[in-house]
Every structure is written in structure tokens, then in C-alpha cells.
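Partial complex: the chains shown occupy the same locations as in the complete assembly.
So that you can tell them apart, the chains are marked A and B in the order they are listed, and the count of residues begins at 1 in each.
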Amino acid sequence: MSGNRSRPLGVATIGYAFMGKAHSQAWRNVASYFDVPAFERTVLVGRDADAVAEAAARYGWAESATDWRSLLSRDDIDIVDICTPGWLHAEMAIAFLEAGKHVLVEKPLANSMTESAAMVAAAEAAAARGVRSMVGFNYRRVPALALARDLIGQGRVGTVRQVRVSYLQDWLADETAPMTWRLRKETAGSGALGDIASHAIDQVQFLLGDTVTDVSGRLHTFVPTRNGPDGPEPVTVDDAAWATLSLAGGAVASVEVSRVALGRKNALTIEVYGSEGSLAFDLERLNELMVLDGTVPVERQGLSRVLVTEPGHPYLDAWWPQGHTIGWEHTFTHQIRDFLTAIDTGVAPSPSFAEGLAVQRVLAAIQESAAAKSSIVTVGSI
Amino acid sequence: MSGNRSRPLGVATIGYAFMGKAHSQAWRNVASYFDVPAFERTVLVGRDADAVAEAAARYGWAESATDWRSLLSRDDIDIVDICTPGWLHAEMAIAFLEAGKHVLVEKPLANSMTESAAMVAAAEAAAARGVRSMVGFNYRRVPALALARDLIGQGRVGTVRQVRVSYLQDWLADETAPMTWRLRKETAGSGALGDIASHAIDQVQFLLGDTVTDVSGRLHTFVPTRNGPDGPEPVTVDDAAWATLSLAGGAVASVEVSRVALGRKNALTIEVYGSEGSLAFDLERLNELMVLDGTVPVERQGLSRVLVTEPGHPYLDAWWPQGHTIGWEHTFTHQIRDFLTAIDTGVAPSPSFAEGLAVQRVLAAIQESAAAKSSIVTVGSI
């Protein structure tokens, strides 16, 4: 597919809120730093005509549109980047894949297992026709975490045994924070679990290159009622979630997530303990990876703070000299780079929809376990 | 009981290994720093006559003995400090309490629930006669943790919601580390669970002034076989344990402990998230408490590193000027101080045997849950 393209790839992005803004930043900048196939920022899609037109102008898209279906038949659109809420993912992604468009979809893959499975089927069918798809677990593109995966893959921590992941935020710590669609099960599916534990679980599987086989889970809502437009309303999703996970390769991981952990703003922390070394990471300091080499004599052994800004670190040769840090948004630029490269080289991009589904399965198993008094549940194969 | 004593209290300590050495340090120094009733370090007890005699001389005990029962009838012994392995606690403690001796016993209270319950009964009967007893959860006497409890008690973190405790060590990370009695269920009862999760659980109940009502638990042994004197032998206790705990007051706590967390030497970490503030602690930096005041405007809000060395901090006015740190061993000195003060004032010391039993109940429930696929177990009342 690569090389003989007669024109730049046409790109459409659907959604212009938080994620649409972040993805737009990536599309706007990726070609200044990375060697990627030529593309054009053709169209930004949203429901409100005026607002999306203004967003398109602000974020640098050539045009705007309000009907996502209008893209299906457009020959000048090769790639669709779906940044809408989860309940819209399946319909859109499947339609675009069937129409021969490469699709990048924000995480989570979808709100239901049925939809997720249908998306995987569509993705596999499309792949047979050279049409690519990927789900946006952008934290795989944090250089420090990509480095962590490399180090684990090289055996530098030996056999991984124990993994600890937490993702702590505090935007719901204030009990007067109002009711929103995110706190209703019918619209959000789940609370902290689907929103941020999904990142945690994807990281466990990504870093270890392994698969969760069973889980025990617990969910809790600390503030059970919040004020909505019509007065007090029950919160029907979790504020916090806990799980232990068995991995096929023998490791055990714990996951804890929260939206009420006062003082933690975006604290995805990961600790990996192996037989020969260990690693630690905190998303609030995403330019750093703590690395312990267990083969150093114990008198000089300790967790080393590696500033992940060297040219030899993943993605970093494209940016600035050593010591000049990058930010959260750069993960999206790296994601677009990898997606474009995959399209260009014909290699299947990762994380695939199937990998996104694998995360959904673990989340579903945690919910099932939580509903069954935390009893261990085997992660299903649908 | 206080005040009209005609002679100094006579003290006996049983055991002179790790804990006996630490307790001896406390007995040797407490009166130099704290105003405590007069006492004498009368006798150190151990099984090996030569070794215990040498230890008594080294650690500053007036005499040594090999038969603990010989203390029962000695009028010059008022206090017995039991630093033996757990399986000896019940018999000794009950006998001494019945003989009218005040008893301090190392944690865990005992290896079985039956023994623990008998000890509580003996303690309560003795208390009616003015005979005091206490279990040695020394980390209650870390100044930073005593401060944490005070702050929580004052309402400075508001309603506690989420608590995260981990206790990570690495002395079994090396798979060639040999088999010991600590790794056999019949001698040790459990592994990391009883040894270090007991501290974690006591802290949860201590800091919150609350009671664990149900638990879900998981146990795992990462290195299932180790070399013993007669070749490879199965490890029959856990290397690591995980639990989630419900508290009566509505908080939820997680506990994770390990002996294979490479690079963590004695990392008891505690995070407390409340509606108005949060706290964080790490035993490897025991002179520090992180404190977040959620009522400060968010633009200036963050976890503050409080160096807990001020005269106004718990226990610190006895020691050195601000900024001059103390060590792990000082917790035992504080413990002895509190125990002596309780004896002197006639106030029941804490943690009582009943509090020690409460920890044992939680540990037993975790084991029960782990054996039942992590299903939530109600903490028993025996």
C-alpha cells in the first residue's frame, strides 16, 4: 500500500472536545517531527455546525462537517480518527472500516462487549483488505513506558512477579461536584473502572506482553448522591475500583483506581517487580522512569531516576536535546506517528481492536466479580 | 497502683534475638528521655545459657536465666516483655498474667485464633486485678504515624474514604535464598500475611479508629520451592498477599504486602484520602509525613513534606532539636514509655490484647477469603 500513493492521505477527525483537541494537536504537529507519509487535515466533524466550524479553523482542519456518514463515500478521506463518546464507536468504526477507511478509535473500544466483538470482527475483515485499525491507548506512547516495555522484553527485570498499578484522580473528591452523564450507568457504563482502570489494565498487558486470565474485583461509590438539574440524584457508577489479576505467565498484578484521591490529579503509577530488577513510573512525572538493576551489588543498588529524554529513548530523537521534557499531549503525536507508519508499511498497528477487546474483557470480569462478592472470575473469551 | 511503690519495677525480657535486642535498647534508654516510673532491668531469659548470659551482659540486664517459668514466682519481677516466636506467646502470657505480672508481648498476638482468644480472656481477667497487658505493634509509636492519627482524629482530612497500605520487602526476591522455618506453614502460620500485613491492618484500624468488617483476600507464592538442608522443599506460606477491607465507618482500604518486591527494603507505605485532606507515609522515611490540606486554594495545594521532628510532634520533645532525625528503634522506646506510663497511671495500655485479636481476625478472614476464591468474608467475632 505504501509508496505508490498518488496523493496525500486524507484525514477526518470526529469530535472536537477534549480528545478531539488533543488529537488535532497531534495531527498538526506530527509531520514536523517524524517522517510519516504525506497527509492532509481534510475535515473535522461535529454535531454543532458553528462550533465545529470554529474548532476546525482553530485547530487547523481544512473544512468542517456535521454528518459523519457523509465521509463514508468521500474518496478524499482515507483515515478516520474517532474521538466521540464510547457509545458511538461501534457504529462509526464498523461503517468506516467497511467503507475502506483506516480507523483510529479512542479508548475504550466500546461500551459493551457485543459492540466490541463486532468491531473486532469488522477490523479483522478489513485487515484482510489492507485496511488498518487501532485503539487509542495513548499511554503506550509515553516514552518512559515504551522504555519500560523494552527493558522488560530484554529481560532486564528477569521474570516479572508482582505488578502494582494505581490510577488516582480527585475531581470527584468534592461532594458538591454536580451530577453528570459520566456518573450515570446508562450513559457511562461504569465510572473510574472503564475510564481509567482501562488504561491500567492495558498497561499491565502491554508492559508484560502477557494476558490476564482471572480477576477479583471490588467497586465502591463514596458519594452515593449528587445534585443534578432536578435535585439530588443517585450516582450509579463507581468512584473507585480495586482488582487483583492473574497473568498467564505467572505474574500477579493489583489495580486500584479512584476519582476521590484528594491531591492526586492524574497519578497513573506503575511498579513492576521481577526476579532481576524492578521499575517504577508516575504519569505526573512522565519524563522519568525509575529503574533498579538487581545485578548491581546491593551496597550500590537502588531505584535510579532515569530522565527519559535521551536520543536513544523511544520517540525522543525527534524532539529536543536531552533534559528538555515533553508533556502529556505528545503521547498522541507518537500515536499518530505509529498509526501512519503502520498504514504506510502495511504492518498491523497495535493496540488492535482485539487488544482493546481484551481490556474490555478484563473490565467485564472485574464487574462480574464485584457483583459476586469479589469472587475470582475467569476472563472470558466472549 | 501508681505512686506508692516501695521499690523500682522489676523487668524481665524473654528472647534476645532481633526483637529482644530491639526491646533491650528501649529498656536501656527510655528513662534517659522520658519521665517513667523507676524500673530495673532485672533478667534476660533465653534457652541457651551461655548465649543468653552474654546477651544479658551486652544489652545491660543484671542477670540471665534459661527457664521462663522461674520468673512466675519471683517477687522482684513486675513486668515481663515477651519477644519469643509467636507459638510461645499464649502459654507464657497467660501464665504471667495469672501470676500478676504486667505483660508486653510482641506481635502477632499468637499464631492461632484459639490461643489469641484465650490470651484476651486472661488479659481481661488480669485487668480487673490491675494487671496490664499490651501487644507490640510498635509502628503506632512512629511519631509521624501518631501525628497522622491525631490529624485524622481532629478531622483534618474530613471523612476518610480510601486508604492504601503496602508493605514491601525483598529478602525473598532471590530464588536461591534458602528454606527456613519462616517458609513452612506449620511453624510460621503464614508468610508475608502474618508477618507484615499484620502491621498494615493494625495501622488501618489505629489510624482511622475504626474496625474492619469484611475482607477479600488473595495469597501467592512466587518461588514455590526452595533449597532446604535435605534438598528442594515446598514453600507452604505466601510470598505476597493482597486484600481489600471494608471499614465500619464507610472507608475502604487496600493492603498489599510482599517479600519479593526487589528494591523495597522495609517499605510500609500508607496513603489516606479523605473528603478534606490526605496523608502519605513511607516507613523508609519515617521522620516524614506528607500532609495535604484540601481547604487551601487548589492553586497552592499539594502534599506537604512535614519533617516530624518538632517539639510539638508526638514523642519528639524528649529527643533532639528540630531536624535531628530518629530511627526505627525509637519506636520501641516510645512503646516502653507508653507501657510504663499506663502501668503507672492505671490506664489500660493500647493496643490491648483485644486489639491484637482484632488484627488476627482480619488476617484469618483474609486467609479464609483467599481459600474461597477471594470471595468477601465477614470478619468474625470468633
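FYI, a residue touches a chain if its C-beta (ideal position, glycine included) is under 8 Å from a C-beta of that chain, and two chains touch if they have at least 3 such contacts.
Note that the structure is predicted; figures quoted are calculated from it, not measured.
Asker: How many copies of the one sequence build the whole complex, if 2 are shown?
Answerer: 4
The criterion applied here is as follows: only the chains that are shown with their structure count from here on.
Asker: Compute the distance, rounded to whole Å, between the mean C-alpha positions of subunit A and subunit B.
Answerer: Centres of subunit A and subunit B (C-alpha means) sit 42 Å apart.
Asker: Touching residues of subunit B toward subunit A in the complex: what are they?
Answerer: 157, 161-162, 164, 166, 170, 173, 175, 216, 218, 220, 222, 240, 242, 244, 250, 252, 254, 256, 258, 260-264, 271, 273-278, 292, 294, 301-303, 369, 372-376
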